[in-house]
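Just one protein chain is left out here, and the rest sit where they should.
On to chain A.
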Amino acid sequence: MGPPRSKKRRPTFRRLLKTSGVKLENKLKNRTLKQQNVAKKQRKEQKKLRAAVKDAAIRTPRPLETYRNRPEEEEEEEFLETLPTDMMEEDDVQQMTAMARQASFITRDLSACGPVHGGKKRSADAVRSYEKVPRKMVRTEETEVIHLLPIKDQRGVVPQSVERGMTQQQRLVRLTEMASLTAEQRETLRVQKINDRKLVIASLGSAVVSDPYRNIKRVKELRGMLMESDPSVAVTVRKLVMVSLMEIFKDIAPTYRIRPLTPEEKAAKVKKETQQIREFEEGLVSQYKFYLEDLEQTIKDWKQQKKKRRQAVGFDSYRGLAEVSVRCLCSLLLALPHFNFHNNIVVVLVPLMNDADKQVSQMCCDAFRNLFQQDKEGGASLAAVRVISGLVKRLNYHVRPELLRTLLSLRIKEVQMKKDMEDTAPTKKFMNNKEKRKKLSRMQRKWKKAEEKLEKELLEAEASESKEKKIKLHTETLNIVFLVYFRILKKAQKSVLLPAVLEGLANFAHLINLEFFDDLLNVLQNLIQSGDLTNRESLHCIQTVFTILSGQGDVLNIDPLNFYSQLYRMLPRLHAGAPNDDIIIVLRCLDAMLTRRRKQVTLQRAMAFVKRLSTLSLHVLPNASVGLLAASRATVHAFPRCDLLLDNEVQGSGFYLAELDEPEHCNSQNTALWELQPLQRHYHPVVRRLALHLSHGAPSEGSAALGALSRKSPAELFNAYSVRDMTFNPPVAPPGSKKKKSFTAKYVFYTYKEFVLVL
């Protein structure tokens, strides 16, 4: 009678707690499914109970202390111990294994292990005892469940029932235990308890993972441990169970979404295997759901407590538990994007991205960033973006910038407006007739033909469908993203989100629809001229503008002269300190501004930029120097007349005005790139090489040619020589061989000798 009751009890208990709308929805969905299966489950439950009872009969529980009252067994034990191990015969071994099933034997082995045990035997016994412990634990769990309902005190529900399940003696012991133990003993006891629980978790987990179809019920037992009651170990055990369950679900969840069965399907008779799979799926879905609910509840408890600022007794542990829950959810978010309840996870996690707790928000943001990055279908991203957009709007744009920054990770390359572009994916090559005739026999050819035909069909069907679907999803996602961005640009220009918005716009600028261009350019122009922006933000603005203009924006007739001057003015403000990382944006801008729009740029402007870029490369870290020099190189290639900068001759009138911020009027033709000389003494070998290359007019051949370096874009070079993780690129030569040593030693000595001889 026990198990069914407990089954019913849990949902009611849960119902007492508050549930979100989404959860309720889920519940409704699942309830039908559940009700259909109640009868079946009961049957299974009972079957299991019978098995458990049978199991229990073999291992009758014996209280810990009783063995002391049984001298005859101890004698036997001692007798056994005195026997040399290799003299043991088959019967003895059998007898011992039979005894090993008895709890007293085990407990003694654990607690009062005799000192004269042979090493081999002891280890064997230890293993056996480990095997036994979990099963015993499972059983006690069951007894708790039976007696849980009627008792409740201020400590909670469960401890009471545990005590009730205990024998008189044990209760007595437990009572005296707490009073008599020292802190140290209590600690060891706790460690032991934790170890016991760990073993239980491990055995249950491995059972499930090894045969999920049959052991799905074990998940429930494991989940029961989430209600761990012993106050000394509760927090740890709960955390352990959460994490283990997370891993188990990741492992056993199928690669498809499980849908509830239709009544017809239900009514139809099926094979045994199918039935088993169905049962497994049902069990899995319901357990997964309950598990997620548990996690959500934990987080909610933590949050509510925080808001009420109630007594802070369990506060620390609540926080820890909640953090673990969030971690589990994040990990599931990433691992099972296709599986049931993914949306629910998203709904739970998105508000947490904006959480006041930095660690939690960081964790969630990272999870979503990864989700966006690895999401190939686009469905999960769309769902997440939708929820994020809703959140941003609801909170009236008072959210963390990190939240918006996650959107930068969206893997969107194409949207609807470019639908007409042809498929660039490499098509599979099929053999033509000639080859076939040469290589294959007649039969083979026939087979091949059929095969190819089939393959072609498959390919077409799949590609067209998935691609269309993907683009549709992406378009929708991006529309939402832009909606968020434009809203902020329009309504909340002063908010902290602006940098994130500008960065996002710069990132997706090539996907913006034509109709927005005019307005957007105006907004950006105003922003940049207001002077409130930091360097980085202005750079993002410029990048956005030029990405738009170099895409479909070329139909617009706009002269972005102002933006050129802005960038030119900004260059001397950058340096090797904090703004060194902004140079990557400069490099991207330059690519769009000088190389791709070379027809619209005057020579004056190009030369002024080359001069300023190489000046700037004196004041930045090597990776930026390399990037800037490479950009100068690209410009020199685009404007061959830039070689004026390599001669020391004055053209026309006027001096070069280095400090003037107008590229057209600074007389850049009257200066030379003298900074390449110090750069040729730069400490970084690659900078030296590039400087030498440029000073010779960037030739493609000869001693000053670049070789492999020339094939990389400036931005790539910037990243390749980044020093962020302290890697040495190019590497430093390790200490050389001994041969060289004698030579140089002599050399040093010689110079000294010379020195003496002069005296």
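Here, contacts are C-beta pairs under 8 Å (C-beta built on N, C-alpha and C of every residue); 3 or more make two chains touch, one makes a residue touch a chain; residues count from 1.
Convention: contacts and distances are computed from a predicted model.
The chain not displayed here is annotated in its UniProt record as "Nucleolar complex protein 2 homolog", chosen from "Serine palmitoyltransferase 1", "glutathione transferase", "Nucleolar complex protein 2 homolog" or "FANCG protein". The chain not shown here is touched by just one of A:297, A:370 or A:615, and that residue is A:615. When the omitted chain is restored, the residue from A:226, A:292, A:363 or A:676 that touches it is A:676. Hidden from this view is one chain, which touches chain A at 572, 575-578, 614-615, 618-622, 645-648, 650, 658-659, 672-685, 695-697, 723-728, 732-736, 740-741, 744-745, 748, 752, 755-756, 758-759.
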